[in-house]
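Worksheet: one structure, shown below.
Let's turn to chain A:
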Amino acid sequence: MKEELKKRVIKGPDGFEFEVDPLQDYYCEAPPTVQPAAYQKIVEKIFNWARSESIWILGFGTGCGAIEMRPLMTPRFDAYRFGVQWRPTPRQANLFIISGYLSTKTLKRAIRSYEQMQNPKYVIGLGSCTINGGMYWDSYNTIKRLDDYLPVDLYIAGCMPRPEALLAGFEEMKKIIRAGKAEGGNLYAENFDWYKANQKKVIHDWDMPEHSW
Partner candidate 1 sequence: MIKRLVVLLLLAGIGAIFMSLLLGYTPDNELNLTARYYAEHTAQDIGAANIVTAIIVTYRGLDTLGEVTVLFLTAAIVGLVLAQGRQQNSQRSQRKLPESGELLQTGSLLLTPLILLLGVYVFVNGHLTPGGGFQGGAILASAILLMLLTDPMRHFSHRLISVLESISGLIFITIGVLGIIYAGGFLDNRILPTGSLGQLFSAGVIPIIYSFIGLKVGAEFSSMLVNLSETEGS
Partner candidate 2 sequence: MVNAIFIIATGLGTAFLLGLLKDEWRTAAYGITLAALALMSWIAASWVAALAWGGAATVDIFTAGTEPPFAINLRMGLPEAVLTLLVNLASLLAAVYLRDTMFKQGRRAMAVLLIFAMALCGIILTRDLFNLFVFFELTVISTGGLILLSRDKRALGAGFKYLIASQVISILLLVGIIFSYHATGTLNIDGMASMSAQLLQGGSLAFFLMFIAIVAELKPFPANGWALDIYESAHPAFSAMLSAAAGSAALFAVDKLLLIGGTQWLPVATAIGIVSFIGANLFALAQNVDRRTLGYSSIAQIGLVLTVLGQRDILGDSYLYIAGGILLAHAISKAGLYWLSGLVEGRELTAWTALRGRPLLIFAFVTFLALLIGLPPFPGFYAKWDLIHTLAAQDRIMLLTLILFGALIEAGYLFRWFGYVIKREQTTERVACTPHKVAVVYGAVIAGWTAAYLWGNLSPHGNLLHTLPLLFALGFLLLEWLPVWIKNTIAIIGLVAWFILGFPDYDPLQLIFAAVILIGGALILLSSYHVQGRRIGFYPSAMLMYAGLAMLITADDSFSFFAAWESLTVGSYFLILRGKHSEPHALSYIIFSLGGAFLILAGFALASQGVMDFQLQALGQVTEPLSAWVFMLLAIGFMTKTAAIGVHIWLPGAHAEAETDVSPMVSGILLKAGLFGLFMLLMNMGKQQLYGIELTHVMLWIGALSALLGNLMAIFQEDAKRLLAYSSIGQMGYALFGLAMMNHLGWLMALMFVINHYIYKSMLFLSVGGIAKRTGTREMYRMGGLITLMPLSFIAVLIGIIAVSGVPPLSGFGGRWIFYNAIMTADHRLPMIIIFLAGPIAFLYLFRLIHTIFLGQLKDEHRRLKEAPFWLILPQMIYVACLLIFAVVPGMALRHVDSYLNQFFPNHGLNWEGLTITSSFGYWSPISIMLVIGTIFATVLAWLLFVNRKAQKVKQFNMVFAAERPYRPETTHYAWNFFAPYRKALGFLTQPLVTRFWEALTDLLHSLAELLRRFYCGNGQTYAIHLLGFVVVVYLLKVGL
Partner candidate 3 sequence: MSYIAMTTGFILILIGFYGALTNRNILRMIIAFTVANTGVNLVLVAVGYMRGRTAPILDAAVPVTEAAARIIDPIPQALVLTAIVIGVGVTALMLAFVYKLYATRGSLDISNYTELKW
């Protein structure tokens, strides 16, 4: 446990002493909950359509694949045509692209970012490394199977896949969303303990709350 997260005794301005437990006082402790779909099917359908046509990607490059995302913004590929755009903050993003191998160090950050995204949220594993570890299958420092840690909706295989493959992936993703099958967020909430156990297995210095709101 990092120093700043340990309990500490604090003296208030009036001289009154009390204990501060950062994990409780500074972080929301509630576990994630399953967010139901709209009551009306038709409404949900419309919503899913809108979600599929407005995919906001979290601008977070976790590995070498991040370099393949840049061309998507250029005139050559112009992903904006498809309603795809990048957001700098997880709060506003819907889609998290894990771009290539994910070191355990980065995993921690990836988990945090993922948990801070709002439901519904989607994960795309980009490249072979996210599927089975790829060429780093025996590395001490990368995770092998992304799905154990975050609910992946779609893998795009390749080492690395070209931007065109990504575009194809987006189209695929849209289909899944429209079909109402992209419920990764709820999956994560349902199997929260399982995911946490997996995550904690590889992340030894777990210095954050259970769920990063």
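Selection rule, in plain terms: all candidates are chains of the complex that A comes from, given by their letters.
The rule we apply is simple: contacts are C-beta pairs under 8 Å (C-beta built on N, C-alpha and C of every residue); 3 or more make two chains touch, one makes a residue touch a chain; residues count from 1.
Note that the coordinates shown come from a computational prediction; the quantities given were computed from them, not determined experimentally.
A.B. asks: So chain A is shown by itself and the numbered options are 1, 2 or 3; which of them touches it within this complex?
C.D. replies: 2
A.B. asks: In the complex formed with candidate 2, which residues of chain A make contact?
C.D. replies: Within the complex, chain A contacts candidate 2 at residues 4, 8, 10-14, 16, 18, 20, 22, 25-28, 30, 35, 60, 89-91, 109-110, 112-113, 116, 208, 212-213.
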